[in-house]
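Working notes for the structure below.
Here the complex is missing one protein chain, while the rest keep their positions.
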Amino acid sequence: MINIVLSASVLPWVFFFGKILFIFTLGFGVIAPVMIWVERRVAAFVQDRVGPNRVGPLGLLQSLADGIKLLLKEDLRPDEVRPFFFILAPALAAVPAAMAFAVVPFGPETTLGGLLAEPARLQIAPLNVGLLYVLAIGSLAVYSIALAGWASNNKFSVMGSLRASAQMISYELAMGMAVVAVILMSGSVDLYDIVKAQTNHWFIFTIPGFIAFLIFVPAMFAETNRTPFDLPEAEAELVVGFHTEYSGMKFGLFFLAEYVNMTTLSAMCVLFFFGGWEFLPFGLTWEGIGYQVDQHWFSWVIPFAWFAAKVAFFLFVFVWVRWTLPRFRYDQLMGLGWKTLVPIGIANIALVAGLITFGGGF
Amino acid sequence: MTTTVPFAYWLILSFGVFCFGACGFLIRKNALSLLICLELMLSAVNMAFITFARMHMSEGGNILYFLVITVAACESAVGLALMINYFRLKQNIRLDDARALAG
Amino acid sequence: MLTSDYLGVFVLLALEVVTGVGALGASYFLGARRQSPRKTSPYECGIPSEGAENQRFSVKFYLVAVSFILFDIEAVFLIPWALSYQDFVHSSHGVYAFVMGMIFLGVLTLGLVYEWRKGLLDWNK
Partner (left out) sequence: MPDLHHILFFSFAAIILFSAGMVAFRPRPVESAMWLILNFFVTAGLYVLLGSHFTAVIQVLVYAGAIMVLFVFVILLLNLDPRELGTEGGASWSSLVLFMGFLSFVLVALQLATPDLLKAPAALPEASTFGSVEAASRELLTKYIWGFQLSGIILLLALIGVGLIAYRKAKAPQVKGAHA
């Protein structure tokens, strides 16, 4: 069986589907459940209690138990609900966030230790319009929330979904401005080249890069409706916001979509500002410190683990912020989006352009 | 790797979509569906632009596509603003009631 | 094959839609089924719902959506400019690209200032 798999003609397809299955199982099967467990444990730690530790060692299987419970709950459908859109919204909730993963380069170019003919990229889809694809798919996340609120025909959920989508599109604009600054600095739209452009100095250590990072982080929190921007789901005012009428697995899918969205945005943040899978800035890339990325077929795992560690750090920041910062009022929230982040984004673009033309480099 | 489908089929497809948009535009009674059919017609026109761009291998088609999209967005934004005003005055968006030109 | 780049995107999309629909289908068949009138009425913390069902909302949301579209397209216009900016600088046309970008950004900020002064952005009544 092995020599069939390794024969030259089949290997590229094995490599191709291997990447897809790897990212898909990682994204849906590993990261989301583990993140739910991490969130509950960190919340417990912050509030000085223990958190889930009954199911499995240290409570690790708790999210699996929750998943099965959600599957077995009744598929309740309230009357005078628009049936088709009521089911379509949760089914498509996680799709945009997970689709953006198709372009994320999770490792260096490698020939799998000589197995492949020429070095192939560790990306599912090596599109040269990478960043535009990410922005395009990111702008589709609004539909599932807007449809969910409208389809469940309940005053609270319509109000919650309107507020959540209005907040998401405002912060999507701020994120667009930060992304334009990153494109200016790296001079390319392909995510692979953006990481390559950061070999000798990560964008976080440049002045305009730091400003773009300051814009990107609040936009990240607002895109995933996380605290301090989760007013549309605030338990006190709007019941639970747009997924009030959802229960059972439909609510589970919305819950899963939130975590997949968080992972995608953390991966983007690492790629734009923290040099993706490269080891350290100032030339200390993996080749720089003498680690042969291409020696064995499994040698790409170390850079990937380093990239995953950075993404894990940002996921921890998501959870950490949730249990420390208070919630914004809605007009403060929209005011911050429109009146502070967008103007700073425009000024930052002008700053980068000026630095490149006259300052000879940022 | 190029498309091996003759360009005539692309033009017929874009014209078919345009015909659907035009018919929808003529049939519809409410302003909202009217604007949606308008967007469909504009998308069909864009399809023709890109076919011609690919036929003559010139980038101009893609740029013009980009400009048509901007105008389509501005047009739908202003169209919906007018529709909301119309809705405020007459509490419905039935086009049959829009008879008095006095506005 | 250029379209093979998008094959990966297509397969990932198919996988996700299958999981989404599969999970919903599984819960439809596995889940218990006990419908009761109280259960299927719209959820309002247990009290029977009152008030008009389809309410209208303030036009502020529409204005946010419109300014989002118009600024989003301006951001999309900035992307090609940002992309070819470094090529212009290397071919010593840096000042030309800078001036063109600043004119566009000026028009964009004009729009933002107009919205700010007119009060379209502040949210409280």
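Going by the order they are written in, the chains are A, B and C; count residues from 1 in each one.
Here, contacts are C-beta pairs under 8 Å (C-beta built on N, C-alpha and C of every residue); 3 or more make two chains touch, one makes a residue touch a chain.
Everything numeric here is computed off the predicted structure, so don't read it as measured data.
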Neighbouring displayed chains - absent chain, whole complex: A, B, C
Selected residue (touches chain absent from view) among A:V189, A:A267 or A:L333: A:V189
Touching residues (missing chain, whole complex) on chain A: 82, 85, 127-129, 132-133, 135-137, 139-140, 142-143, 146-147, 149-150, 158-159, 161-163, 165, 169, 189
Those residues of chain C which, in the complete complex, touch the missing chain: 2-3, 6, 54-63, 65-70, 72-74, 76-77, 79-81, 83-84, 87-88, 97, 100, 103-104, 107-108, 110-111, 114-115, 118-120, 125
Chain B residues touching the omitted chain (full complex): 1-13, 15-24, 26-30, 32-33, 35-37, 39-40, 43-44, 46-47, 50-51, 53-55, 57, 59-67, 69-78, 80-85, 87-88, 91-96
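One rule holds for everything that comes next: only the chains that are shown with their structure count from here on.
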Distance from chain C to chain B - Cα centre to Cα centre, in angstrom: 21
Distance from chain B to chain A - Cα centre to Cα centre, in angstrom: 34
Geometric centre distance via CA averages, chain C-chain A, whole Å: 15
Where chain A touches two or more other chains, by residue: none
Multi-partner residues of chain C (at least 2 other chains): none
Residue ranges of chain A in contact with chain C within the complex: 16-17, 19-20, 23-24, 28, 70-79, 87, 90-95, 98-99, 101-102, 123-127, 131-133, 139, 152-156, 158-159, 162, 166, 169-170, 172-173, 176-177, 179-181, 183-184, 187-189, 239, 244-245, 248-250, 252-253, 330-331, 334-335, 338-339, 342-343, 346, 349-350, 353-354, 356-358
Residue ranges of chain C in contact with chain B within the complex: 1-3, 59, 62, 66, 69-70, 73, 77
Chain A-touching residues of chain C, taken from the complex the two chains share: 5-9, 11-13, 15-17, 19-21, 23-24, 26-28, 30-34, 39-45, 49, 51, 53, 55, 57, 61, 64-65, 67-68, 71-72, 75-76, 78-79, 82-83, 85-87, 89, 94-95, 97-98, 101-102, 105, 108-109, 112, 115-116, 121-124
